[in-house]
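For this depiction, one protein chain was excluded, whereas all remaining protein chains were kept in their positions.
Naming follows writing order (A, B, C, D and E), and every chain is counted from residue 1.
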Amino acid sequence: MNTNEFEISRPVLVGDTADIHLHRALSILRSEGVNPDVVMEFTAGRDAVLCGVAEAKALLNRVLPEHGREVFALPEGTHVSKGEVVLRVRAPYASFGLYETAICGTLASCSGWATAARECVDAAGTIPVACVGARYVHPSVAGLLDYSAVSGGKCATGSSVLGGRLAGHTPTGTMPHALVLLLGDTVRALAAFDKHMPPEVPRVALVDTMRDEVEESLEVAKSLRDKLRGVRLETPEERGGVTPDLVKELRARLDQAGYNHVEIHVGGDMTPELIKLFVASKAPVAGFAVSRYVAGAQPVPFSADVKEISGKNVARRGRIPGLAQNPRLARVA
Amino acid sequence: MNTNEFEISRPVLVGDTADIHLHRALSILRSEGVNPDVVMEFTAGRDAVLCGVAEAKALLNRVLPEHGREVFALPEGTHVSKGEVVLRVRAPYASFGLYETAICGTLASCSGWATAARECVDAAGTIPVACVGARYVHPSVAGLLDYSAVSGGKCATGSSVLGGRLAGHTPTGTMPHALVLLLGDTVRALAAFDKHMPPEVPRVALVDTMRDEVEESLEVAKSLRDKLRGVRLETPEERGGVTPDLVKELRARLDQAGYNHVEIHVGGDMTPELIKLFVASKAPVAGFAVSRYVAGAQPVPFSADVKEISGKNVARRGRIPGLAQNPRLARVA
Amino acid sequence: MNTNEFEISRPVLVGDTADIHLHRALSILRSEGVNPDVVMEFTAGRDAVLCGVAEAKALLNRVLPEHGREVFALPEGTHVSKGEVVLRVRAPYASFGLYETAICGTLASCSGWATAARECVDAAGTIPVACVGARYVHPSVAGLLDYSAVSGGKCATGSSVLGGRLAGHTPTGTMPHALVLLLGDTVRALAAFDKHMPPEVPRVALVDTMRDEVEESLEVAKSLRDKLRGVRLETPEERGGVTPDLVKELRARLDQAGYNHVEIHVGGDMTPELIKLFVASKAPVAGFAVSRYVAGAQPVPFSADVKEISGKNVARRGRIPGLAQNPRLARVA
Amino acid sequence: MNTNEFEISRPVLVGDTADIHLHRALSILRSEGVNPDVVMEFTAGRDAVLCGVAEAKALLNRVLPEHGREVFALPEGTHVSKGEVVLRVRAPYASFGLYETAICGTLASCSGWATAARECVDAAGTIPVACVGARYVHPSVAGLLDYSAVSGGKCATGSSVLGGRLAGHTPTGTMPHALVLLLGDTVRALAAFDKHMPPEVPRVALVDTMRDEVEESLEVAKSLRDKLRGVRLETPEERGGVTPDLVKELRARLDQAGYNHVEIHVGGDMTPELIKLFVASKAPVAGFAVSRYVAGAQPVPFSADVKEISGKNVARRGRIPGLAQNPRLARVA
Amino acid sequence: MNTNEFEISRPVLVGDTADIHLHRALSILRSEGVNPDVVMEFTAGRDAVLCGVAEAKALLNRVLPEHGREVFALPEGTHVSKGEVVLRVRAPYASFGLYETAICGTLASCSGWATAARECVDAAGTIPVACVGARYVHPSVAGLLDYSAVSGGKCATGSSVLGGRLAGHTPTGTMPHALVLLLGDTVRALAAFDKHMPPEVPRVALVDTMRDEVEESLEVAKSLRDKLRGVRLETPEERGGVTPDLVKELRARLDQAGYNHVEIHVGGDMTPELIKLFVASKAPVAGFAVSRYVAGAQPVPFSADVKEISGKNVARRGRIPGLAQNPRLARVA
Partner (left out) sequence: MNTNEFEISRPVLVGDTADIHLHRALSILRSEGVNPDVVMEFTAGRDAVLCGVAEAKALLNRVLPEHGREVFALPEGTHVSKGEVVLRVRAPYASFGLYETAICGTLASCSGWATAARECVDAAGTIPVACVGARYVHPSVAGLLDYSAVSGGKCATGSSVLGGRLAGHTPTGTMPHALVLLLGDTVRALAAFDKHMPPEVPRVALVDTMRDEVEESLEVAKSLRDKLRGVRLETPEERGGVTPDLVKELRARLDQAGYNHVEIHVGGDMTPELIKLFVASKAPVAGFAVSRYVAGAQPVPFSADVKEISGKNVARRGRIPGLAQNPRLARVA
C-alpha cells in the first residue's frame, strides 16, 4: 500500500495531540537558538509484530524538510524483538520533535493490534480469520484497528468500511441481530438479505437470534438452499458460548439434511487458546472471527531516544549512546 | 462540561467507522420499508467506571430526530456493575442504527481508561495522580485518553494539549530528556526553562538524564533555589526503576541541604500495586504519574440490544426481553 | 425408619463378600478353641456424615447372640469427626468377626454418599435438592445411594424405586429424552404424560431435547397451561450446560408470557460450588438435582479395631488400647 | 469368562433399581401403543478401561427377545476414549428401556474400578498387585470390585471370596490384626496359621501388630524358617506408613540373618504415585496391595442415547443423530 | 551476663578474619594521615531477633580508645525491624575500621540463630524447647549457636558444653545411639546411665534404637520405675519420623501401665510448623528439641555505614546521610 493513503489529521499536525512538554521544549530551544541535526531512534519495548510505521512515515514526510533528512525503518508487519530499533530519523530537532508522542502512539496501538491478530492467525493455521472488533475501540481508531489486523496481523478481512479502504480489502459481515428482530425471524431476515443485497455479498446467516442454532441453521438452509454460503455461530456466554461440539453437531445435522455446502463460521470472543482448541478438536470451522482479544491488545511500548547530536554520540542515562546496530533497517526517506 | 464540546467527526457521521453489516441492514430495512420505533439498551459487560457517555450523547444529539426521541443515561464517571444498562435510546431504528459500532466503541475505550485511572487514583489516596500515557495510544485518541482519565478516572491532570481542552484542565509536563541532551545538562536545561517559560508554569526538573538522580536534584535545587517547585523521578527499568527508598533518600538529602520546599514527583510505569507500595512505605511523594497502565487498559465491553419494537418487548436469545430495571438512569434527551 | 427394613442378603450372611483372611482366622481360632468376648470399635477416618449404621445394626441383630451382646452406635445422619468411634460391639469374636468387611464397607459407601449429598443440601439453603445419581452406580447399590442421600444427606428425594422404599419417600423424575424422541416432540410427549399419568405425579417437562430450552418451555407451558408444574433444564455440556443466566432469561420469558406458576428445576452435573453460584446469583431455581457428585463420592474409610479381649485392654501397634471416649454413643442392642 | 456367571438379581429384573421416570415412560408408551425398534448407544464420558460389559450383556440376554435383536460391544478390559461408543443395542424399546439405569450404572462402577486398578498395575511394572479394597465398598458390590480390578484392571488377585469366583482366581490374604491380638502375639498366630491352614495357602505374616516390623519379621522367620513365604507391611499412618527405606532395611536385616527367601509385600493405602516411588527407589517389593485408591475410584460416566427409531436417524439436541462410527465394536448377540 | 565472658580470639584481633580490603584501606589512610572521628551505624537488613551484640561490644571494648569513644546499642534478644540501627560507634576510624567484617558477621550469625530459635519457642507456647543443633555447625561456633538460641531465642537449654558456659545454663542431653549399641540394649544402657551418672542428671531414655518406641519405653519404665524422668522420641525419617499420634499412643500406653510420671520429649527435625502441629493436636509433649532449623537459619544481613565524618553528615549513595533516629538505642560504652 501507499503511505499517501494515511492522511495526517490537523490536530496531530498542529500538535494538539502532543504532550505539552514537547511544546515547551521546542519553544525554549527556539528562544535559545538551538536546533542541531539529531538522530532519534524508536525502540520496541517487547517482542511484537510491527505496525503503524507506514503512518509514521506519512507524518514524517509531511513535516521533515525535503533535504538533509534521513529516515530508516523496518517494513510494516515485521516481527521485531525487544530492544530492536524500528525507526530512525535524522533531521533538525525542531522539524519533528513535536511529533514524538504521535509517532510512539501510532506504533504502540497499531503494533499491539497487529501482534494480537497475528497470534490468532497463527493459531488458526489454514483457516481464515476476520477481525470484527471495531465495536470495542473508539471510532477514531476503528479503521486503524482493522488496517493493523489485516496489514500487520495477516487477518483475511476486517469489518469496518474505513479499515477496508486503508488495508485494501472488502470488509466482512453477516447481519446484526437487530435485523432479525426487526424482520421477525431469521428466515425472513435472510430472505430480505438475499433479495436486496448484490450477488457478490456472500449469504451468511446469523443463526442464534431466536432459536436453537441447529434449528435455525436447518431452517435457513432449507429456505435459501444453494444460495446459502454459510452460517455464523455467536452463541452468547449466557448460553454457554460456541463449543467445538456444537460445530460438530451442526455439521453432522447439516450434512444429514444434504446441506454439505453450507460453511460454519465461528464468532464471539475467540482467543488464540480457544482457536487452538477448535483446531485441535478438528471441528469443521470455515472461518474464525476475533474481536475483543485483538481490540483489547496491550499497546507495544516504544521509546524515542536522541542518540546523536550534531554527529556526536549521546544518550540519556540508562541507554547506550550512538546508533544501535540493526542491519534490517532500510532507508525510506 | 458541555457535551457540545465533542465534535463528531465526518467519518463517524457518514458511517465509515461502522461495521459494514449495519450499512447492509439499514439498506435492507429501507428496501423493505421497515423503520419502527425501537428501544436499544447499552449494557456494561463488567464492573467499571463509565466514561464516553458524554460523547455518545453528542453523537445522538446530532443524528436523532428532535421529536419523539428519548435518551436515558448514567452520568460520566459513575461506577457501574456488570449487566447494568448505562444508556437507553428510543427512536426510529433507521435514525441511529448505523452508530451502534461507534457508541459501543466510545464507551468501551473511554470506560476502560477511566476505570484503570480510577484504580490508580484510589490507590494514591490523597496524593494527586497525573495521566501521562499519550505516547502509548494512537494520536487520534490521545486527547480522549486524558479526558477519560480526568473526567472519569479523577486524575488531577493529563499531559496532552487536547485532553486539557476536553476535560477543562491545564495539562502537566516537565521537560523531555531530549531538551536536557540538546542543552547539554540538566542545570542548563532548567535555567533555560526558567528563563523562557511564563511564571505560571511550575518549575519541575527531570533529574535522571545525565547523572545520579540525587546529584542532579541537588544541583538543580542549588541553581534555581526557591523557584524550583519539584523534581520528577523517571529512572528507567535498566537502572532499577524508581523505588520508595530512592524517594526517601532524595527527600533526606534535599532536606539536609535546606531544600525542604522541593517536591518529589514519581513517574514511570506506575501501577495501582506499585502506588500502594509507595503509599504503604510512607515515601514522601508529592504526585504520581501513570501512563502505560491506563493507556493499555482493557476496553470495557458493551452490548447493544434491541429490547422493544413498536412497544413490544423483544430480545435476542440469551437476553431478557423488554426494558431492564435501572432507577439510576436519567433522561438526558 | 426401622432397621428391619434392611434385609441382609445371603452372600453377606454366608461371608461370600468377606475378605478371605477373615474366614481363615475364624477357622484357625475354632481349631484352637479360642473365642473370647471382645470389644471391636469402628472409627471414622475423616470428618463425615454417618450413614449405613442402620444396616450395620440390622446385620448385627441377625448374627449376634441374643444374650450378652452389647452394641453402641451413633444415629444415622450424625456429623462425625476424624477419629471418632461410631459403632462399638461387644460379643464373642466368632459370632461377628466374619462381618468386619461388610460393616466397614456399608459404613464407607453410605457415609460417603451422605456426606456429599449433605454438602449439596447445605449449599442450596432453602431450595430442595433431589438425588438422581442412580445411573452412576451399580444397580446393586442404587437404592442405597438414594437412601443415603435422603436419610443421611437430607436430600428431598431420590430417583430410584428402591431408594424410595428404603428411605420412605416418593421418588422423583420427569421423563427420559427417549420418550420425547419416541413420541416425536416435547409437546406431544408431555400431552401423553398428562393423559396417562395419575394426577399426583407432578407434570414437569424436560425441555432441551429438540429445541432451544426457552422455546420448548414456552411451547409446553402453552399446551399444558395451569397443569404444568415446572420444567427441568439439563442442557448438556456440549451446549454449555445450565447457567444462572439461562434460568433468569427463562424465568423472565415465562413470566412475560403469563406462566409465573411454572417452576424451573436445574439438573445435570451440579456440585456444591455450582449450586452456590446459582444461589449467589439469585437465579430463581425451584429445585436442584444432583447426580455424579454424590454417586462418585469418596468412600469414608472406617477402621475396625479390637480394643478389649476378655476384659483386658489391647490394641494393635499404632492404636490406643481400651475403649475410646465418646459420650454420644448410645446402646442400641 | 462366561457371561452366564453373572446372575441378574430380581430387583434389577423387576426394575426396582431403575429411575422411576423409565417406569413412567414405558407405561405411557404402552398406553400410546408405541414400541418401535430403536438403536441405543452407550458412550464413555472419559478415557477409561471398560468393565461391566459382560454383566450388561448377561442382563440383555435375559431381557431382549431372541429374534431381531442386535447387540454390539467392546470386550471387557478395553481401553476406551472419551466419546467412544462401547455398547449398541437394537431392539424394540419396550424390551430394554427400563434397564438404562442398570446398564449405565454397571458400566460406570466397574469401569471406574478397573481404570483405577490398571493405573496401579501399570505403575507397578512387573511386580504383581492385589486388590484388597473390599472393606471400602458396600458388600453388595465387594465381589464386583474384585472382579473389575482383576478382569478389567489386570490385578493379580482380589481379597473377597465372591470376587475370586467371578473372576476365576484364588483370593489373597494374610491374617487380620484381630487374629494376632486374640492369639497373643505374631509368632503364635503364625504357628497356628501354619498348623491349621492347608499347605497351598502361602504363609505370609502380618508383622506390625505388636512390635517393630523388623523385629517381628525376624521372629517369624526364625520360627517358621523355610515355610515362611513372606511378610506383609501395613504400618499405619500414625506410625509413618510404609516407606521404601523400611523395605530396604527389612530386606537387609532378613538377608543378614539368612532369610533371603522371605518375600516382602507392601500394603496399606498405595496409590499409583506411591507405587512409582517404591519402584523408582528400587525397594525390593514382592507385591503391592491396593485398596482405597481402587475402591474409591470415580465412576466413569456413560450416556445412553437413542440414535435411530424405526430406521430413522435421531438424536437429542447436543448429540449427533445416527449411529456413531466405531469399527472396534463386535456383534455379541 | 557479662560481656567480659566473650574472649576475642587472636585471629580476630589481628584481622586475619577481616576482608582484605579493610587492611588496604587502613594502610592507605595511615599513609595519607587521615584518621578522623567517624560514626558508623550497623543496620538490620530484615526483621529479626538481635543477638551477638554482647560479643560485638566486647570486641569494641578491647580495641576502641578509652576516651572519646561512644557506643550505643540495643540489648541482646531485642526484636528489631528491617532498616533499624542496632549498634552505633563513634571513634577514630583507624581504631575499629578493621573489625567491620567481624562485627557484621557476629551479628549476622547470632541473630540468624536467635531468630529461628525464637520462632520455635513462640510456636511451642508454654512447652520448653532445647537447641540440640551443634552437630550441624562447625565446632568453632557450636557454643555460640547454643548461646544465641538461649540468650536471644529464649530456648530453655542447648546441648554443648561451651554453650552452657556462655549462656549460663546446664546443657541438656540423653544418650547417644552409640551407647545403646555398645551396651547391647536400651534397658542395659539406661541401667548403666543410672548407675554412673550423678543424681542431678535427669534420667531420660532414648527409645528408638533397637525396637518399637512404645515397647522400649515400657521396658525402660519397668526397669527404672520412679527414677525414670522421661523418654525422648527421635524416630528417623526412614521410619516415618515422630508424629502426634505416636506421642498420644505412647502416653496412653504409659498411663495404662501406671507410668504417668514419665515425660515424653520430642526431638528430631522439628520446625515451627511441625511444633504448631503437635501443639494444635494437643499431643502431650513435655519438651521439644530443635536442631537443623535453628543451626541452618539464614544469617541476618547487617550493613555498616559511615554516617558522620568529623561531625559532618555523610552517606554512600543509596543511604541517608547522618544519624538515624532510633530512641531505643542506649549508650553502652
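As a working rule, contacts are C-beta pairs under 8 Å (C-beta built on N, C-alpha and C of every residue); 3 or more make two chains touch, one makes a residue touch a chain.
Keep in mind the model is a prediction, meaning the values are calculated, not measured.
Partners of the chain left out, restricted to shown chains and counted across the full complex, are A, B, D, E.
Check E:125, E:176 or E:258 against the missing chain and you find that the one touching it is E:176.
Shown as candidates are E:88, E:118 or E:319; the residue that touches the absent chain is E:319. Contact with the chain not shown here comes from a single listed residue; of E:128, E:284, E:299 or E:322, that residue is E:299. The chain omitted from view is touched by exactly one of E:54, E:89 or E:102, namely E:102.
Those residues of chain E that touch the chain absent from the view are 9, 11-12, 15-25, 27-29, 31-32, 34, 36, 38, 40, 52, 93, 97, 100-102, 104-106, 108-110, 112, 132, 134-144, 159-162, 164-165, 171-183, 192-193, 195-197, 201, 208-211, 235-236, 238-239, 292, 295-296, 298-299, 301-302, 305-306, 309, 314-319. Residue positions on chain A in contact with the hidden chain: 313, 317-322, in rising order. If you put the missing chain back, the residues of chain B touching it would be 210-212, 215, 235, 237-241, 243, 245-246, 249.
The rule is simple: only the chains that are shown with their structure count from here on.
Number of steps on the shortest path from chain C to chain E, with steps defined by chain touch: 1.
Chain geometry summary: the mean Cα position of chain B and that of chain D are 64 Å apart. Chain B and chain E, compared by their mean Cα positions, are separated by 57 Å.
Of all residues in chain E, those touching 2 or more other chains are 212, 245, 249, listed in ascending order. The touch graph of the protein chains shown belongs to none of the named shapes.
Interchain contacts (touch definition given at top) occur between A-B, A-C, A-D, B-C, B-E, C-D, C-E, D-E.
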